[in-house]
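Encoded as structure tokens, here's the structure I'll be asking about.
Removed: one protein chain of the complex. Kept in place: all other protein chains.
Take a look at chain A:
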Amino acid sequence: MNAAFAIETHGMTRAFGGVNAVENLDLAISKGTIYGFLGPNGCGKSTSIRMLTGLLSPTSGDIRVLGETLPGAEEKLRRRIGYMTQKFSLYDNLSVRENLEFVAQIYGLNRRASKLRIAELVTLYDLVGREKQMAGSMSGGQKQRLALAAATLHHPELLFLDEPTSAVDPENRREFWERLFDLCAQGTTILVSTHYMDEAERCHGLAILEKGIKRADGSPQQLMAAMGARVVEVSGDDLRTLKQSLLSDPNILSAAQIGSRLRVLVQSSIEDPLAWLSPQVAGRALTEVRPSLEDVFVTCTGGRAQLSPAILGHVVQGEAKHAT
């Protein structure tokens, strides 16, 4: 076991009623990094996090978290890890301060220490003036900052965030990620699950999950460089019809319209994708572009995972609707 890893798993598997929600997951997450789980709903992100926090036992496989073996060392790890659940899990009918006081007492802080720490967190997470507001009456972004404050109150070495920004607008998301990088700079290892491409792109390391299986693992740059497809953008008229005709070709992995352009992923086995594609597009303009993480995702999952554009992070307006 390598002491440089905060999380190490080998063949981590969890079955629910004979179906594998997570299958043979190998992870090696370095200390002091932000690592992301990227995948659609139901791909095993939450199940993996629950196994790594000791809430679920794996059906098979080895798990080591902060050098401790799971299952077995859950209680020992409770003080060293923080967990921000997907759904807001603090008390709606307690105020900001009361919620934080409760968490502080549960973690054994005395009155003085708890007062200092809460004042610090309230300032850090921009909740000044809202101490007496009921948590239930706050906006998505405020709730999420409160939840992060509660999850980090005891200075955890390892922080789990399960889809932390699903109920948050883009501006608050940027702010939130700034806080995560602050925590990371202080030495906290962070594991975050998401279905937003732009968020995944911020991570140091990334695993793309689909149906409980890891399809790719590496830094966003590595993944984009090693992608088994090339990206060509077609601009012109009548792109809907063109898309349908292109998709019938097995060498075309996906075609997605972005405004007045059609983004086409071509198998990397084709030598010159521009020349290969030009007879099929009836004189429309072609340009090869740099791959994005979304292209990586589509290639890794073979386009099979049906992600809507909103989920892929382009239509940010729709994002807040995915709160729960």
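Before moving on, here are some points about what is shown:
Keep in mind that, in the parts below, a residue touches a chain if its C-beta (ideal position, glycine included) is under 8 Å from a C-beta of that chain, and two chains touch if they have at least 3 such contacts; residues count from 1.
Heads up, the rule we're going with is that contacts and distances are computed from a predicted model.
Considering only "Heme exporter protein C", "Protein-export membrane protein SecF", "ABC transporter permease" or "3-isopropylmalate dehydratase large subunit", the record for the omitted chain gives "ABC transporter permease", by its UniProt protein name.
Only one of A:N41, A:S57, A:S139 or A:T287 touches the absent chain when the whole complex is considered: A:S57.
Listed residues A:L94, A:C184, A:L247 or A:L286: the one in touch with the omitted chain is A:L94.
Touch with the hidden chain on the side of chain A covers residues 50, 53-57, 74-75, 78-79, 81, 83, 85, 87-94, 98, 101-103, 105-108, 110, 150.
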